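Note that this complex is displayed minus one protein chain, with the remaining chains in position.
Letters are used for the chains, namely A, B and C, taken in the order the chains are written, and counting of residues starts over at 1 for each.
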Amino acid sequence: MTSRTANMAFAFTDEQAMILDSAKSFCADKSDIGTVRSLIASDNGYNQQVWSEMVELGWTGIAIPEQYGGSELGIGSTVALIESMGRHLLSTPYIATTLASQAIMRGGSDQHKTHWLPQVAEGSIGTLALLDNEDWGAITTSCNLSESGDKLILEGSKLLVSDAAVADFFIVSANHNGAQVLVLVAASSLSPDALSRKVLIDETKRACTVNFSGVEVTPNDILPQSETALRDIKLIGALLIAAESTGTCAATLDTVVSYLTSRIQFGRLIGSYQALKHPTVDILIQMDSARSLIYHAATVISVQPLDQDAEIACRMAKAQATEALLFAGDRAIQFHGGMGFTYDCDAQLFLRRALGSQHQYGDAQHHRLHLAGLLLD
Amino acid sequence: MTSRTANMAFAFTDEQAMILDSAKSFCADKSDIGTVRSLIASDNGYNQQVWSEMVELGWTGIAIPEQYGGSELGIGSTVALIESMGRHLLSTPYIATTLASQAIMRGGSDQHKTHWLPQVAEGSIGTLALLDNEDWGAITTSCNLSESGDKLILEGSKLLVSDAAVADFFIVSANHNGAQVLVLVAASSLSPDALSRKVLIDETKRACTVNFSGVEVTPNDILPQSETALRDIKLIGALLIAAESTGTCAATLDTVVSYLTSRIQFGRLIGSYQALKHPTVDILIQMDSARSLIYHAATVISVQPLDQDAEIACRMAKAQATEALLFAGDRAIQFHGGMGFTYDCDAQLFLRRALGSQHQYGDAQHHRLHLAGLLLD
Amino acid sequence: MATDKDLQEFRAEVADWIKHNQPADPGFLLPQTFMEVGSEQVLDFLREWQHKVWSAGYLGMAWPEKYGGRGLSPSYQNIADEEMKLARVPICFNVIGLGWAGPLILDKGTDYEREKYLKGILSAEDIWCQGFSEPNHGSDLGSIQTRAERDGDHYLVNGSKIWTTMGNYAKYMILLARTDSQAERKYNGLSFFLAPMHVDGISTQPIKKLTGEYGFTETFFTDARIPADCIMGEEGQGWRIAMQTLQYERGAEAGAAGGISILSIVMNDLLKMAAEIEREGQPLLKDPLTRDNLVKFLIEEKALHLAEKRIQTPALCADYPNSLSLSGKLRSTEFYRRMRQYALNLQGAQSALYVGDKDAVDGGFWQRAYMNNFSTTIGGGTSQVQANIVGEHVLGLPKD
Partner (left out) sequence: MATDKDLQEFRAEVADWIKHNQPADPGFLLPQTFMEVGSEQVLDFLREWQHKVWSAGYLGMAWPEKYGGRGLSPSYQNIADEEMKLARVPICFNVIGLGWAGPLILDKGTDYEREKYLKGILSAEDIWCQGFSEPNHGSDLGSIQTRAERDGDHYLVNGSKIWTTMGNYAKYMILLARTDSQAERKYNGLSFFLAPMHVDGISTQPIKKLTGEYGFTETFFTDARIPADCIMGEEGQGWRIAMQTLQYERGAEAGAAGGISILSIVMNDLLKMAAEIEREGQPLLKDPLTRDNLVKFLIEEKALHLAEKRIQTPALCADYPNSLSLSGKLRSTEFYRRMRQYALNLQGAQSALYVGDKDAVDGGFWQRAYMNNFSTTIGGGTSQVQANIVGEHVLGLPKD
């Protein structure tokens, strides 16, 4: 906290600035609000063509080492990109895939990396399957891997698996020989009725319950560095959701400001009322804090196992971004008055995103609990 | 919480209404703000003449049974009275004495009652000496009573003993034979240097650290029903401080409203700005809640050992009143602008009262902790 | 006067009736408030239920017998309402009729109007809706633009209304329209109508709510011919009558007609929900932060309940006699907003699920409840407007 360490607050390279600019215009172009709404009715929640263009732009390879076909700019560089996606509610399997590939990079064998990372860079879709019940804070899992000859059989289901319906592979947490491991499961090995699509409050997203029971894997499918990888992908997951939420918070703020500067009530632009003006300033301030924290986390995160500074930064970012967006979404409905109560008003999209994201990879209270252990003891 | 039990929300007799009216005008008459400020410089913090008139009016006997010279209107009836005192920052040993006499009524022997209660009704001053360190939540004490022949010797000091300098007797908590008891100590048995006056943030109040070491008592000075009495006087203490705080909160609100309706800035009465108007409404709402809760507690409290409803009511009252006054006091300074920053502005009196009262008989968090046990388990 | 014993017996009677008559789960989503009646199926179900409650004698208990009521003390209706709330029976959904139009007609209407309208309100034969708000004018009723021009024995109405609950199902509307656009004070040009909805020139357009449900319409008037005798009072008295009507709102809930039972979630429901949930590998109810938050809400809920009772003891409200009544909407609607939002947080990851998902906690009840709650912090004067009202009319602070 003192000036002695504050020097590494932010690093922002020209390369990153370029990515950010390109992300901003791409997301704005491809994801106007009409497009977002029309994709709600679609099966997979995203436009395949847009996804192909993102792959084309190299975004799926940003965090992947050059030797595996990526551009090796680091996971931190995806933060600005994901923030832009959040800002335009551009939902694709990008976050899920990035996290799945991080799991392989951080926990996988050379063989895993060689096989999967180039595919990801070229557009294959992966996702994490970690959650057993409503509790992101649980440290155990009810999924098991049991021996059957030289095979292993998975037993159990995972909840809220993002973009499961389009995933080519899954990273699944399960118990094996008394430890929790991550195991790679190809979509092709799932049974036909393994997926059941969930009805999400955030209609721009997709997730399934995935039943892995009976899926056969081999010991080679277990990531050798599962323990570190599991810990790190949860933290990185928190950061990426924080980045996306911060983008959505900015969109929420824009929408509120635009209404407050155009709507007249009792003969005055409603933004002139301090009862609306000052809470809108609070949204700005909360968003600014979230943004400082996500960019700082993006700076201190690395390809190595995350150190304590990175853990603190990721947890702070999620704790702040989650609460900022929920506050903004709630106020956005309220400040739009009757309009805010309609499905046609974009405020509901933001509020639903807030509600859908608040617990993903742990809610604010969860992260503060762990921060307390890191900062107070 | 259902309608089935809500019938006993409030009882308010004509007698109580009369007391309330008389209290209102008495406190307003005797304790204008100039008087309050002039008493800050005095040794004991109150006017002996005013105290005598209060005794004359029978206030010190309100909660005392008729057989001991009181009017037996119950401790609940003191709530409205104390609220009025809080409203006019009329500080006398009334709360301390009421609590000390409650300890005797609830825990004392017939002999204790016969000896002390009539004296209290006639103006004798008592006070509680319960606190060993900064923690009102502590359930142990470091004060001890040890045998010495047929006498008992007290060992230890008590913190923040209200109105100790004028007290005729003390109710002291101490360990005796493995249990915590309350013991009656006459002021006359203290050593000459037993009292050291504390510098309080609330300059309208007086308290001392009292060193009881070496004080001789007899087994007869121990209250036979100490356990119940100790539990109950802490709860009643919480309620009375809540009542006083609620009165002060009302005074704070009055002061804020009066400034907001007279001060002009940028060409407008400042109360027309929603940034001041709406938080002032919050003060009102918080005060109203506190007031509902204190009057409800006053209704359900009885001369019997307090039941669970009474405990819940007292704790809720203190939790709410404490936070309401601190919020009000803090905002009062802020909303008075530069004036609020001066000693001459009454806002500081209210804020200091808030700071002085927040922990007395347990702060909001303390009471919520115990409420959780009562309401959630 | 009903004795305590009478009322106690009556309470047992109602509870017993409910036990034997509570309808089975219809297999489709029932509305949480009267503002989510979005299909004929739901409408028919609720109409049948309200009719049943009324037939059993538990609706309109304090209304005169000749208008379908029972002429009893309001205490009876209060008790019936309480028991129905506790048992979570479906709502008596004809709320604008029961709570606004009915009390108004009882209070200020002519005998003809009472005869014509009241029984249909209770029996649910005649659904009522409300036409005050207009597009682009939100809380500011003074700006009403819908015109009603006298044309022989009719008024020709032109304009549009918004947030018309059940506009597409209603037979009558309490309508506020401008009969004099030259009036010196804009409030003086308004008139109040008990207007039929089934006439030419009135059309409705359902509005989809943020929850994805329906229940409101926008209502369009194009040379709609409303009989002149549908005016209530006289031309130019509309504003006064409308203000009068808004006053019944609280009364309605407190049992003037009874059984309206708008969405009532109390802390007990939340505690029940929380009992099953885990957090950090432990039961949620063992988590110290959750406990502290729950107790904060319990204290606030207790204070809200107590306020209702304290209003009845004026000596305890001497400081600001109108404080508790004028702040009531603000206090309770904002409490529920925060409490329902918090309920979602308590659900953990499952809070991301929604109505229609089989794993959603209580079928998505809380998700809907939180989002629908905005109708109460926005409709009938936003919380921000309410705060102004309290500041100005209770504390005497200057207007903006």
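Operating definition for what follows: a residue touches a chain if its C-beta (ideal position, glycine included) is under 8 Å from a C-beta of that chain, and two chains touch if they have at least 3 such contacts.
The structure presented is a predicted model; accordingly, all values stated were derived computationally and were not measured.
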Quiz item: In the intact complex, which of the presented chains make contact with the chain not displayed?
Solution: A, B, C
Exercise. Would you indicate which residue among B:Arg106, B:Arg315 or B:His359 is in contact with the undisplayed chain?
Key: B:His359
Quiz item: Which one touches the absent chain: B:Gln49, B:Asn133 or B:Ser188?
Solution: B:Asn133
Practice problem: With the missing chain put back, which residues of chain C would touch it? List them for me. | Solution: 288-289, 292
Quiz item: At which residues does chain B meet the chain that is not included here?
Solution: 131, 133-140, 159-160, 198-202, 207, 209, 265-266, 273, 275-276, 326, 330, 333-334, 337-338, 340-345, 347-348, 351, 355-356, 358-360, 363, 365-366, 369
Quiz item: Going by the touch rule given at the top, which residues of chain A touch the chain that is not shown?
Solution: 1-3, 6, 9-10, 12, 17, 20, 250, 253, 257, 260-261, 268-269, 271-274, 277-278, 280-281, 284-285, 288-293, 295-296, 316, 319-320, 365, 368-369, 371-372, 375-377
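As a convention for this text, only the chains that are shown with their structure count from here on.
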Exercise. Please compute the C-alpha centroid of chain A, do the same for chain B, then give the distance between them in whole Å.
Key: 52
Quiz item: Taking each chain's centre as the mean position of its Cα atoms, how many Å separate chain B from chain C?
Solution: 43
Exercise. With chain centres taken as the means of their Cα atoms, state the distance from chain A to chain C in Å.
Key: 40
Quiz item: Which parts of chain A, given as residue numbers and ranges, touch two or more other chains?
Solution: 273, 275
Exercise. Pull out every residue in chain C that's touching 2 or more other chains.
Key: 384, 387-388, 400
